[in-house]
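The complex appears here without one of its protein chains, the remainder shown in place.
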Amino acid sequence: MEITLNINGTEKKLNVEPRTLLVQAIRDAGLTGTHIGCDSSSCGVCTVVLDGKTAVKSCTMFAVQAEGHSITTIEGLAQGDKLHPLQQAFHDQHGLQCGYCTPGMIMAAYVLLQHNPNPSEEEIRFGLSGNLCRCTGYQNIVKAVQQAAQMLQQPTGAAADD
Amino acid sequence: MSVQTPNLEPKGIQGLGKPIKRKEDARFIVGKGTYLDDINLPGMLYMALVHSPYAHAKILNIDASEALKIPGVKAVITAKDLAAAGLSWIPTLAGDKQMVLADGKVLYQYQEVAAVFAETRQAAADGAAAVQVEYEPLPVVVDPYKATDPDAPVLREDIKDKMEGAHGPRRHHNHIWNWSVGSKEETEKALAQSEVRIKQHMVYPRSHPAPLEPCGCIGDMNKATGRLTVYMTTQAPHAIRTVLSLVTGIPENNIRVISPDIGGGFGNKVPVYPGYVCAIVGSIVLGAPVKWVETRTENLTTTGFARDFHMDIEIGATKDGKVTAMKVYTLADHGAFDAAADPSKYPAGLFSICTGSYDFQKAYAEVDAVYTNKAPGGVAYRCSFRVTEASYLIERSMDVLAHELKMDPAELRLKNFIRPEQFPYPSALGWTYDSGDYEKTLKVALERIGYYELRKEQAEKRARGELMGIGISTFTEIVGAGPSKDFDILGIKMFDGAEIRVHPSGSAIVRAGTRHQGQGHETTWAQIVSEELGLDVDKIIVEEGDTDTAPYGLGTYASRSTPTAGGAMALAARRIREKAKKIAAHLLEVSENDVEWVDKKFVVKGVPSKSVTMNEVAFAAYTNPPPGLEPGLETTYYYDPPNLTFPHGAYVCVVDIDKGTGEVKVRRFVAIDDCGTIINPMIVEGQVHGGLTEGFAIAFMQEIAFDEQGNHLASNFTDYLLPTALETPRWETGHTVTPSPHHPLGAKGVGESPTVGSPAAFVNAVVDALAHLGVRHIDMPITREKVWRILRQSGIDSF
Amino acid sequence: MKLEYSGQEKVQAEPEKVWRFVQDPHKVASCLPDLKAVEIKDEKNLVATVGVAVGPVRGTFKFNIELDPRPEENKMLVRLRGGGLGSAVDLTASANIIGQDDQTTLLDWSGVANVSGPAATVGGRVLDAQAKRLIETVFANMGQKMAEV
Partner (left out) sequence: MIPAAFEYKRPMSLEEAIDHLAKHGYDARVLAGGQSLIPAMRYRLAQPGVLVDINKLPNLSYLSEEGGMLRIGALVRDTDVEFNKDIQHRYHLISDVSMVVADPIVRYRGTVVGSLCHNDPSGDWAAAAIAARAQMVIKGKNGTRVEPIDQFLVDSFATSLGEGELAVEVRFPTPNALTSGAYEKIERKVGDYATAAAAVQLELNPDGTIKEAGIGITAVAHMPLRVVEGENLLRGQKPSMELIRAAAEEARKIADPTPDARGSAEYKKDMARVLVGRGLLKALNRLGVAVA
């Protein structure tokens, strides 16, 4: 069946089966930054943002269900060449190694900061506990989210270059 | 106050010891990495596999007719079809052979039985579900101790009468090999004469590396050119190319292996798996590219497991705590085929590092390997070939001994460490340790955590009925395999290669035979070259993973990249510097003897104002080379390390125990590592965080378990437990630096130390918390229930 | 995974009637819940296709069933092998057929099932209670139908 998905602000017409998972549809649309790591909705590497404020493991939603929603993936986060503070902070704090969990982790952190702009270390660990990372031991991811939270709260910092 | 956006692009020379940010991050943080499943080729087909529900069964019939009726399904292959191509069995790294698709019988649950090729992923999956296989179940061997019972079922019909194996005689149809090192007689004598002796049985349970990206492969046979391109999630692309050439008969120059970005490896992506072979055969037969990407279930149930060592140790000591001798017997469960990834001469890997950091005069270690109805593997999961098992064994045993002697475990260790002046230290089991200062590292760790205050706190708490424990691990690793006199895989010596090409404008491209999976080679290799050649680190790009362009090398695993390729990189750079010096002399119009390398520049001796930079030399190499000198500035260096390196560390862990549920909470964990010279401290710290987390997971959660029928009990991430940010403790890290005397940079490698060293610290801490109840050992994973059982048996109960 | 169950079913019929019932593969097959198809090979062997709904697990399983009546031991054995959903089930059940004073019969049954494949490895957490219910249903159906005959 033909569906239209709004991914990163662009309407994409896709031909899918009802059983096509959202993650597969996103990847088939050429946006391969969203990854697949398990079949049990456990690892979170496929996490994308739905309607700006909520996240979903895109392996646990059918593509047809995403019609009428806006989807944001890792590719939609930077403003042109300017990295989103989370992307910048993951780089600055060595919050990634192999990079496979990174897109999902960043999207999970993105919605976490929407709901809690100034989280404590404990709250970050809690909020990211639906996303697995095998390389970093999470410690630098926590630091990265703290840095991003700070950057986002400093209008001068985030907006200065706009 | 405003937060400055940190500078993304540090400028200039950034050599050793600088925490520069990683060059490879740029693509990953915007979702532009290229992992295997991100690659799509025109006309590509998809493959799905059919798996056995039984752990041991005869195959009576395979009926693919329903599958072939599904629109889009192109072909279904079984062992029979592979046999026609001579590929129904392939050699393993350990000198055994393994089935590609089940040939007449299945030997473990989820074993690959048939491969389905289709135009879409959906059709391939539907096809696999529609293949009907008829089985006749056979008795199952799950317990390795029962594998060699006289009446144990024959697992390997193919070699049941072949009593000479790749590593010597076999004594039973399910026995693989026996391996031993050291003098049994002298060790037993020393033990008999020891004033104190301890014996302990312990199991290092079966585990799995489970990188978040599963394994996968695209076979792409171009029938017009005869060239086979294979995209593969492999940590060792060159070795794979050689193996593929040997098994398929395709000349090696007609095979190109490309290992794209890898989403974590940890040893899982070293071996050749049946799925790879099927995808390649499929491409050859069908004339189209074929992609296969594992499901998580396939990853956990069929690809390389790790550990599964069942160990018995005996240690002798004097009454005042000086160790005298150790004797170890280990039963190794290798599953259905011996596919352990070890250097050829070492079927039990480097397990003989089991004397650890201690000055044992006598030691003996013996290992028997057996077949069971489980998936093959025995990969070095964030481990240098069984070092993890050895380190756990000795570090756990030292605590058992301390308990027996009623000695503080830190004091016992301090009393028995190999002393700095004893290096190079010949160990009782035949290794020559390069360097170390174990006492210093332990003292730094004890100081950092406040060890003696914690012991006081523990005594007070114990008096109040509260349970806390402190665990120490002071491990020594053996990494960087290895020197060609001892180390090869399938005959290929374990050197590694590096190539440097300096361009006229002072930028460079650097290639290595290793393949990173998150370790940061694109940054550290550039730092080494920047250090050695004085080039701007941002003008150095690093490439790995394409066998058409990279120099030969054995790949990235076993903490070998820095000890081998890192050494090659430094020596390649130095070779370039030698040539550059000639060009510099030409530019400075002095003789070569009057030029020296000072502060990353060529300077005329005694005339500091007269100098040229490497950039100037590079330009001259192409525009104005000295007469008679070959133009250009590039080289390739193959480094055969003279010895292994021996990183060490001291870890201290503090735990609190919940008396109601048995839950163990890690309160603090201090890790002091000594990996010799540090190239990038930020990356080293990141490696330590990750490795500690995997050690934590192994100690408390991760286990590949089976039931009596051979059902795999950890076939997905709801049953194979990887810790999240919430369970993972906060790590406190630090370093001492004892350079390796033989490595060109003094570096030793660090990627695996924390996984090797930490499990014993966790277990020691839990046992320490319960020691006053008479507890001496608990096998991993330490579940709440294991602790709860001890508590309730001791009459401890609480909400 | 290995599952073991046992139970007793009181049948409102005499043992002779019960014996006639269990030696008729058609009748035995009729006791399987959600039977979709049955093929009787001979008087001791049948192939049955049944719908199985175990919690979220819903699918079709195909079983080869062998009936092994042993009147001399007052015992009936049933062996079942088959599968579905990529999984396999091997079950051996036995029932002691015990005549009672009041013209009724007691079926004293026990069964051991080995389940392999995803149904065990993924669905194992919830399989036990559900499988127990299934096997109890089979014997309850038997008790009921034996009385009806």
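List of remarks:
Order of writing sets the labels: A, B and C. Residues in every chain begin at 1.
One rule holds for everything that comes next: contacts are C-beta pairs under 8 Å (C-beta built on N, C-alpha and C of every residue); 3 or more make two chains touch, one makes a residue touch a chain.
Keep in mind that this is a model prediction, so the values were computed, not measured.
Seen in the complete assembly, the chain not on display touches A, B, C. Residue in contact with the omitted chain (choice from A:15, A:54 or A:79): A:54. Only one residue from B:85, B:414, B:713 or B:737 touches the chain missing from this view: B:713. Annotation for chain C: contacts to the undisplayed chain at residues 53-59, 85-86, 118-119, 122-126, 128-130, 133.
Seen from chain B, the chain kept out of the figure touches residues 121-122, 125-126, 129, 295, 297, 660-661, 663, 701, 705, 713-714, 718-719, 721-724, 726-727, 783-785, 788-789, 792, 799. In the full complex, chain A contacts the hidden chain through residues 1, 17-19, 21, 39-42, 44, 47, 50, 54-57, 59-62, 64-65, 68, 108, 111-112, 115, 126-131.
Criterion: only the chains that are shown with their structure count from here on.
Taken as a contact graph, with one node per protein chain and an edge wherever two chains touch, the assembly forms an open path, each chain linked only to its neighbours along a line. Residue numbers of chain B whose C-beta contacts span two or more other chains: 297, 716. Annotation for chain A: no residues touch two or more other chains. Only residues 17, 19, 24, 27, 31-40, 42-43, 45, 73-75, 77-78, 83, 87-88, 90-92, 94, 96-103, 106, 121, 124-126, 128-142, 147, 150-151, 154, 156-157, 160-161 of chain A touch chain B when the two sit together in their complex. Listing the residues of chain B that touch chain C in their complex gives 51, 53-55, 109, 129, 135, 137, 297, 301, 707-713, 715-716, 719. Those residues of chain B that touch chain A in the complex are listed here as 2-6, 8, 21-22, 24-35, 37-38, 121-122, 210-214, 261-266, 295-297, 517-520, 682-683, 685-686, 689-694, 716-718, 722, 724-726, 728, 730-731.
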